[in-house]
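Pasting in a structure now, in C-alpha cells, and then I'll have a few things to ask.
Left out: one protein chain. Kept in place: all the others.
Chains: A, B, C and D, in written order; residue numbering restarts at 1 for each.
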Amino acid sequence: MVGTPVLFIAIPLLAAFLIPLIGMVWKESVRIIPGLVLAYLLVLAINLLSYVTVNGPIVEVIAGWAPPIGINLVFNAFSGFLVTIMVFMGLLVWLYSYRFKSNVEYEAARKYFLLLMMLVTGSVGIVLTGDIFNMFVFIEITGISGYALTAFYTGRDSAEASFKYLMMGSIASVLLLLAIMIIYSQLGTLNMADVASKMHLMDPKLKAVSFILFVIALGIEAEVFPLNGWAPDAYAEAPGPVGAAFAGIVVKAAVYALIRYTYTIFDLSGAFNLLIIIGLITLVVAEVAAIRQEKLKRMLAYSSIGQMGLVLVSFGIGTKEGVFAALFIMLNHAIIKPLLFFSGSYLVYHSKKKMISDVDGMGKLAPLTSILFTLGAFAIVGLPPFAGFWSKLSFLMAAADSNMLLIIGLILTVSVVELVYYMRVVNRIFFFKRATHLLARRPTFNAYVVMIVLGLMILGIGFYPDSVSNYLHHAANSLFDKSQYIHSVLTATIQ
Amino acid sequence: MIAFILILVLLVLMIAASIYAVRQKDLLYAVIATGIISLILSILFYLLQAPDVALTEAAIGVALTTIIFVITIRNTERMEVEKDNNNNTKPAAK
Amino acid sequence: MKKILVLLLLAVVGFYVAETFFDIGFGNSHFVKNEAIKPVKDIYLQQTVQELKVSNTVTSIVVNFRGFDTLGEVTVLFLSVTALGSILYKKRHHVGERSVLFSASSIVTSGSKLLFPAIVLLGAYVFIHGHLSPGGGFQGGVIIATGFLLMLLAYENYSVSHNGLSIVESLAGITFAGVGLLGFMNGGTFLQNFLPTGVLNDLFSGGVIPIIYIAVGFKVAAELTGVIYTVLNEKGEQNG
Amino acid sequence: MDSTYFQYLDYAVYGTAVLVMLTGLYAALVKRSLLKIVIGLSIVDSGLNLLIVTLGYLKGGTAPIFSAGYDGTQTMVDPIPQALVLTAIVIGFGVTAVALSLVIRLWRHHHTLYIDEIKNLKW
Partner (left out) sequence: MLTLILLLFLGGAIVTWLGGKLSPVVGDLLFLATIIIPAGMFFTGVPVGEVTHLHALGLTLTWGLTPLSYLFSMIVVGLGILLAIYAVPFMKGKQKTGAFYFNFTLSVMSMLGILASKDWVSFFIFWEIMTWSSYLMVILNGKEVQRVGIKYFIFSAIGAYAMLMAMVVMNSQLHSFLLADTFNNFQHLTTGNQILIPILLLVAFGVKSAMMPLHVWAPDAYSNAPMAYTGLFSGALSKMGIYGMVLVMVTMINQLPEGTLIRDIIAWIGGFTAAAATLWAITQDDGKKLLAWSSVGQMGYIIVGVAIGTPLAMLAALFLVVIHAMFKGSLFMVVGAIEKQTGTTDFKEVNGLIRKMPWTFISALISVIALAGIPPLAGFVSKWMLYEALIQNNNYILVILLFFASTAGFLYCYKFLHGYFLGQEEPEWAHVKEAPVAMVIPMLLLALGTFVLGTYPQLLFKPIDAALQYVGYDATGGRLWGESLLFSQWGDVVTLQPILYVVLAVFVFFALFLWFKGTKGTRYVSTKDISTSGELPKEWENLTFKVNFMQPFERAIEPFLKRQVDKYYTAFGNGMEALFEFTRRIYTGNGQTYAIYAVLFLALLLLFRVNLFG
C-alpha cells in the first residue's frame, strides 16, 4: 500500500491552506499546485483501488478511535471506484481549465482553482467517509465550493443560479441534520456501519421519517425531479469546466450518498420502489424538458439530470446486475458528459447567449471539436459501438431480469426523445449555415488533450467493455455485501 | 420555578421574535429580531446545559450574523417590497 | 393562494416533524432500550477523562473524537471566505471606500480603542482554556473577530492587512492539518494524539488538543475578520 | 434547577423549535425579498440548533465539563449534539455569508431584491 485514504482529504486541505502562502511569492503556483495535488490523488486512488480489489476494503481510523467511537474512512471497491473516477475527472477539469483561465487575474484564478480542488475533495469526502455527520460536513464543503464556482463569472446571471442552488442547498442541509439527529436520538451512534447494524432496532415510524428526510436532502443534491430546479441553472451559468465537474463529480457523490443510505444504512424494502419512481419521473421530465431547450448548456444539464434518473432507476432494481448497470451508467456519464460540456462550451464560445442555434455550421470551422461533440452525443444516447451502449444494455438486461417490462418500454421511449434532441444539435453543427460571422475560438492545447483523452476512453470502453467491467463487478459486489461492510468497519483497528 | 417561567417566557419571546422578523417589512428591524432570536437561543442553550454552544451562538449569531446582515442591507435596500403594491414601489427592473 | 398552499404544506411537515420529536421524548434517555445499543456518548464521557485528560467533553469531541469534522468545518469557513472574495470580486478595488454604518462619535472610537485589546485578550483566554472550561477555538476566534469588527466600524480608515489575514489563516490551517499528519506519522492515524496528555484540569493537558484548538482559534478569527472585511468593503452603489 | 417543572416543558421546547423552523421556512418560501429569504433560512437554522441541543438534554444533567468541582455522581447531558451544533452553527454562518454576498451580487446586477424579477433563467 502506498498511502491511506485519509490523504485524499488531508493533502488537498494542506494544499488549500498552503496555496495562499506560496501564491504570495510564486503566482503561477496557484494554478499548478491543485493540479499536482489532483495528479497525486489520482495515482493514490489507482494504487489503492488495485490494492482493494485484491485485499479487500481499507478502513481508515481517524484520531485513533476505532469506528463506533471515532470517524472512519472506508475505501472499498465501491467507494474506491467512485473516488477514482472523481479524482480523474477533477484532474481533467483542472487540465482543461488550466489555460482557459489564463486571462483571468491572479486573485480570481487562485480562488477558482482552490474552489475547484475543494469541490473535488468535498465530493471525495462524501464518498469515503463512514460517518453520517461527517458526510454532512463534506456535503457543505462541496456545496459552498459549488455555490462560489457557479457564481464565478460576474457578467452573467450566474449569481441568480447560485442563489437558487444555495437556497435548495440550505434546505437540504437542514433536512439532513434533522434526519441525522433522528437517527442519533435512537441509536446513539453516528457511524454508518454501526447505524446499519442496529437499524432493525429502530422504531419503523421514526425510521421512515428519517429516511424520507434523507431522500429529500440528498435528492436535492442528486438532482431528483421535483428537487432539481437549481440544477439546470447552475450547470448552464457556471463556467464550462465547472458544469462538467458538476456532472462528472458532484452529482456522483450525491447519488453515492443516496445509495449508501438506501442500500447499507436503512433496511426499508419500500425504498427501492421509491428510487424507481423518483428516478423514472426525473428521467421523463428532464428529457422532455431537454428537447425544448434553446441553450446548449441547459440542454446538456437536463440530459445530465435525466441520466441521473436512469441511474436511480437502475439502483432501484435492487439486484446485483442493476447495481452493476447503474455504476456503469455513472462511469459512462462521468466520461461522456464532461466531454459534451467541454466541446459544447467551445462550440458556443463565440456567442454571448450560448444558444443551440449558435452551433450552426461549426463543423467546418472547428471540425475536431465538432466530431468530439458528435462522438459524445452518439455515446450518451447509447449508440453502439460506443461506451454508452454497454451501460444501456446492462441496464436493460438487469431490468428485464426483474421483469420490469413497462419500465423498459418507458425508458426506451424516453431514449427516443433523447436521441432526437442530440441529433438535432449534431445536424445543426454539420449541416446548417453559420448565422454569425463571429470567429470560433480555437480550443487550447490542454483542452484538446482533455477532449481527446475522453473521446478515446469512450471508444475504448465501447470496443472493449471488459476493460472496466471487472472493477464494476467488484464495486457492485462490495455495495451489495452489507454485512461485510459492517463487519470490516466495526472490526477495524489502527493499522 | 424561576427557571421554568424563564424558559417559558423565552420560548414565547422566541416565537414572537421569529414571527416579527418574518412579518416586518423593514428589513433592518427584521434582522435585529433575528439577532434577538439568537440571543434568546444562547440563553436557552445555557439553560439546557450547553455553555459551549451558548457562547458560540452568542458570538456568531448575535454579533457577526447580525452585522453582516446589516452591512448587506446598507448595501442594498432596506424595505421589503411586497407583491401587493409592486406597481408603485417596486424598483424598475433593468 | 400560494400562501395558503405553503401554510398547508408547512402544517403537514411541521406536524410530522413535531410528532417525530415528541415520540423521541424530551429530557430523558431516548436511545432505544436494547442491549446492543451502547451510546457512543458514554464512551466519550468516559474516555475524555481517562484517556485524553480533557475536562471539557465538548472540546474533546470537537477536537479529538470528531476532530475530522472540525477540520472540515474550518475548511467550510475558509471556503466561504474564498467564496465571498470570488463572488464579490471586482476588477478594480476601491480601497478605503467602505460602507459606513454609522458615523462613530469620539466616545465610540476611543472606547473601541480601549476595548479592542481587552476583547482580543478575552478571545485568547477563551481558546487557550478551551479544553478546561466552556469555550474554545471557535468561541475565542469569534470573539477576536468581534474585536476587529468593532475597530472596523469605529474607524473608517482602519484596515486589516489582507495578506496578514491570509498568512495567519494559512499558518493556522497548516498547523491543524500538519498536527493531524504528525499524528498520522507518530501514532498511526490522522489527528491522533501523540503528546503526553498530562493531568486533568491542568492548563497543559490534553496532548495536541490545545494546540489544535489554538490553531482553530487563530484560523476562525482570521477568517471571520476576513468575511466582515470583505463584506464591509463592498460599497453599495446606492444608499451608500 | 428543579427538574419537576420540566415535565411541563416536554413538548414546549420541541414545539417552539419546530414552530420557529416553520416560521423561517415560511419566510423562505413566501416572502419576495431575497434578504427576507436569507433571514428566513437563518431563522430555520436557529430553530434547528435549538432542536438539536434539546435532543441532547437530560433532566437533571449538568454540562459535560469535568471541572474541578465535579463530584463524579451527577449525570451529564449528551455532549455529542452540542459538538454537532457547534459545527452546524459555524457552517450555517459560512453559508449565510455566501448567501448575503450573492444577494449583493444580485443587487448589483438587477437593482432589485424582488425575487419575481430575478428569473432570467427558466424552463
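Side notes on the structure shown:
The rule is short, and it goes like this: a residue touches a chain if its C-beta (ideal position, glycine included) is under 8 Å from a C-beta of that chain, and two chains touch if they have at least 3 such contacts.
All of these numbers come straight from a predicted model, not from anything done at the bench.
Here is the thing to keep in mind: the chain we left out touches A, C, D in the whole complex.
Check A:Leu73, A:Ala399 or A:Ala476 against the missing chain and you find that the one touching it is A:Ala399. Within the full complex, the residue among A:Pro232, A:Gly306, A:Gly322 or A:Gly344 touching the omitted chain is A:Pro232.
The missing chain, though absent from the display, is touched by one residue of A:Ile216, A:Ala440 or A:Leu479; that residue is A:Ile216. Per the touch definition above, the residue from D:Ile37, D:Leu50, D:Ala63 or D:Leu100 contacting the chain not shown is D:Ile37. The omitted chain makes contact with chain C at the following residues, 2, 5-6, 9-10, 12-13, 16. In the full complex, chain A makes contact with the omitted chain through residues 160, 163-164, 167-168, 171, 175, 204-205, 207-209, 211-213, 215-216, 219-220, 226-227, 229-230, 232-233, 268-271, 273-274, 285, 288-289, 291-293, 378, 383-385, 389-390, 393-394, 396-397, 399-401, 403, 405, 408-409, 412-413, 415-417, 419-420, 423-424, 427, 430-432, 464-466, 469. By the touch rule set out above, chain D reaches the unshown chain at residues 25, 28-30, 37, 115-116, 119-123.
In the analysis below, only the chains that are shown with their structure count from here on.
By number of C-beta pairs in contact, A-C leads when B-C and A-C are compared.
Centroids of chain A and chain C (each the mean of its C-alpha atoms) stand 30 Å apart. Each chain gets one centre point, the mean of its Cα atoms, and the points for chain A and chain B are 37 Å apart.
The geometric centre of chain B is 11 Å away from that of chain D, both derived from CA atoms. The set of chain B residues that touch two or more partner chains comprises 50-53, 56, 60, 64, 68, 72, 75-77. Within chain D, residues 6, 9, 13, 19, 21, 25-26, 51, 54-55, 57, 63-65, 76, 80, 82, 84, 86-87, 90-91, 93-95, 97-98, 100, 102-105, 107, 109, 111 each touch two or more of the remaining chains. Chain B contributes residues 50-56, 59-60, 63-64, 67-68, 70-72, 74-78 to its touches with chain C in the complex. Residue ranges on chain D touching chain C, taken from their complex, read 6-7, 9-11, 13-15, 17-19, 21-22, 25-26, 29-30, 51, 54-55, 57-59, 63-68, 70, 76, 78-80, 82-84, 86-87, 90-91, 93-95, 97-98, 100-102, 104-105, 107-108, 111. Here chain D touches chain B in the complex through residues 1-2, 5-6, 8-9, 12-13, 16, 19-20, 23-24, 26-27, 31-33, 35-36, 38-40, 42-43, 46-47, 49-50, 53-54, 56-57, 61-65, 76-77, 82, 85-86, 89-90, 93, 96-97, 100, 103-104, 107, 109-114, 116-117, going by the rule given at the top.
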